[in-house]
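Notes to accompany the following structure.
Missing here is one protein chain; the remaining ones are kept as they sit in the complex.
Just so it is clear, A, B and C label the chains in written order, and each chain counts residues from 1 on its own.
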Amino acid sequence: MMSGERTYTLTVSCPDRVGIVARVATFIAEQSGWIVEANHHSEPDTRRFFMRNVILAGSLPVGIEVFRQQFARIATEFQMNWHISDSAQPRRVLILVSKHDHCLVDLLHRWRSGDLPCEIVGVVSNHPDLRAYCEWHQVPFHHLPVTPATRATAHARLCEIFDAARGEVMVLARYMQILPDEVCARYPGRIINIHHGFLPSFVGAAPYNQAFERGVKLIGATCHYVTAELDQGPIIEQDVIRIDHSDSVQDLVHYGKDIERQVLSRGLRYHLEGRVLQNGQRTVVFR
Amino acid sequence: MMSGERTYTLTVSCPDRVGIVARVATFIAEQSGWIVEANHHSEPDTRRFFMRNVILAGSLPVGIEVFRQQFARIATEFQMNWHISDSAQPRRVLILVSKHDHCLVDLLHRWRSGDLPCEIVGVVSNHPDLRAYCEWHQVPFHHLPVTPATRATAHARLCEIFDAARGEVMVLARYMQILPDEVCARYPGRIINIHHGFLPSFVGAAPYNQAFERGVKLIGATCHYVTAELDQGPIIEQDVIRIDHSDSVQDLVHYGKDIERQVLSRGLRYHLEGRVLQNGQRTVVFR
Amino acid sequence: MMSGERTYTLTVSCPDRVGIVARVATFIAEQSGWIVEANHHSEPDTRRFFMRNVILAGSLPVGIEVFRQQFARIATEFQMNWHISDSAQPRRVLILVSKHDHCLVDLLHRWRSGDLPCEIVGVVSNHPDLRAYCEWHQVPFHHLPVTPATRATAHARLCEIFDAARGEVMVLARYMQILPDEVCARYPGRIINIHHGFLPSFVGAAPYNQAFERGVKLIGATCHYVTAELDQGPIIEQDVIRIDHSDSVQDLVHYGKDIERQVLSRGLRYHLEGRVLQNGQRTVVFR
Partner (left out) sequence: MMSGERTYTLTVSCPDRVGIVARVATFIAEQSGWIVEANHHSEPDTRRFFMRNVILAGSLPVGIEVFRQQFARIATEFQMNWHISDSAQPRRVLILVSKHDHCLVDLLHRWRSGDLPCEIVGVVSNHPDLRAYCEWHQVPFHHLPVTPATRATAHARLCEIFDAARGEVMVLARYMQILPDEVCARYPGRIINIHHGFLPSFVGAAPYNQAFERGVKLIGATCHYVTAELDQGPIIEQDVIRIDHSDSVQDLVHYGKDIERQVLSRGLRYHLEGRVLQNGQRTVVFR
């Protein structure tokens, strides 16, 4: 997973047919490209094919731009949605948070430890509380108060901040505001949320209260792409923990933090490493 | 959990107040009763108290009937719902099944191995397929065909069979028919179902298809008491397994079997051992 | 995982270098072979490459024999250890068991349900107890008593039975005898054992007692290839369950059964589907 060497990651999705792997692998081999990781998936129903290849940059005679140009021909031939990313240019991440800091603390620590391959270009919050902690990490902190009245303008400002920072991924790390549709529509497949419930159960507000009332024996969290429909976006990662009758709603909230930060950090890492390919309302996750 | 010695299991639920444990424990001690297992739970919101005590029968000077009479006084004093069961009189279980046999095979094996403390008094199925397997185990098999037309009469017959066999617990081990409301109402807290989905997600038919379509990353099963409302009864036990994009609906069905039989056998065992106390729409499960 | 269609499964391990996938994928594509499943793994330290391809038999113009002949050339060129199996010729499995029947019951049920792609050619036991159950399944049962005195001859007889039945995989499903070295040596990579402990902890006898004494909070089971060194063979699959202070050794034995049958059936299925490639003392398992 974490090779120190510089790599290019090629992800592809296209209509399935004979010869895709042969064509792509031959192209890479002709460039004497050394493949360190390869994943394939063919979807029988939709007849779609998904592929991810990680290639040692040093093994290629050409730079990434030339490599992209050369690959473009194959891509056209096979009607591919494709992307080639460069481990030397980690994605630029903007984190949104409200008052609960457990996911933020976790993401900042993983990033600082080099366990999360990204640049964190800033933190935006509708509360001022986490400024000092972010600034200790030398991460720009933007306080963006949101009231029903200012919701639209505040989120227009959010987009300005994101674009000015050349953000590539927006992470809602327990951000307790609903993003306006135009923001969701503006960055498709680039906004990631952690929902503190096991979707599709317990959509919307107070999922732990809902879980407590229903008397479930496991609670979970869900990392998903944000779409205009609340909590309906494609799921990237989920996990659960066991609870029992002795746990109050407060206990659920408490235990849930562990699962939320794990699920969010895993889901985000998958996204940053180009392991997640959208497949309609579902995802292919090459772990 | 599985002491070979004969035990009495006392379960209690009542309004919480000071002195319940003192009173009950003193009563048992005065009888020189040896407690091998004890669990308590106080529910802060509802101010209800729940207790389970397992007592060595041999340590008591009196028989179970006298013991019950004596305890009745305390029960009245504290407005208790209570029950005293005798490990020497395991509960009588009737199993309902359709064509999927994985839960039935599992239950019969556990019962035969002495791992499931019950009498299996019969198997009822709307298909004839499993007769030979049941009869090899010397368990009476009743073929009870169900059509939309015969549904009411068939399930009236089911009640006759259950009552004639002095059944105490009805287990729906992947029984693909919906029980009429009058049957559910007739045996409250005595009918246990395994639902092949992680409730409250994926209620009703084809939960694995629903799970596949939604693209969840874990699938589960739920063991619950049957009430008139489909899949809404109090949950006894749940569990999940991880799946991924490479799994088809058929794979989910296949993997799901493992989790279904585990969850059903655990939930049923908890019920048979008197570990499950209903608490409104939720359950207290003393594991 | 379980496509109904006939498939060929090609597994390869060889020294890693540029162009392996290109060469193999091109060869398959030239035959218009439709790949439904593909997995690759390159081991950086050992510089070894592992690959598994599942191809629709119907998509190939030639039969498996011709296909093998043609592939042999590539295999030589790349110094491959390779194997091509045919889903129409499931592997022939002989099960060894003593008195504990939980794994046997589980394997027979999965096989009968079509969830385990193999032929079960017989059951060998050092006790007569399970004859009736095996024969109800129309599986030949061989009672092979073993005493310290007869151990060698008994296991010579075991080999005769295995060979006479053209057995390909020997499964020790809680077989409480140690196989002589010559038997282990005779069928390398073809004997699979379930150990009722989380290896490398608790090697040898009474692992549950060892686990209880040490006070571990999780117990496990391990499915591994059998080698001359007791419980030291390459691990195929493992899993664990949580226990606590209230569990006696008998409880551990009881709960352990669930994890043993799951781990054995998973590990065996991986082996039968050609998902397991040995890598020295470790295994590559393409799930």
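Brief remarks follow.
By our rule, contacts are C-beta pairs under 8 Å (C-beta built on N, C-alpha and C of every residue); 3 or more make two chains touch, one makes a residue touch a chain.
Model, not experiment: these values are computed from the prediction.
Looking at C:P44, C:G63, C:G114 or C:G204, the residue that reaches the missing chain in the full complex is C:P44.
Which of B:G33, B:G215, B:P234 or B:G267 touches the hidden chain is settled by the complete complex: it is B:G33. Although one chain is not displayed, subunit B still touches it through residues 3, 18-19, 21-23, 25-26, 28-30, 32-40, 42, 44, 59.
Residue positions on subunit A in contact with the hidden chain: 1-2, 37, 101-102, 105, 109, 113, 115, 136, 246-248, 250-251, 254, 257-258, 262, in rising order.
The omitted chain makes contact with subunit C at the following residues, 41, 44, 50, 198-202, 213-218, 220, 234-240, 244-246, 248, 279, 281-285, 287.
Here, only the chains that are shown with their structure count from here on.
Taking each chain's centre as the average of its CA atoms, subunit A and subunit C sit 37 Å apart.
Chain contacts: subunit A has residues 44 touching two or more partner chains.
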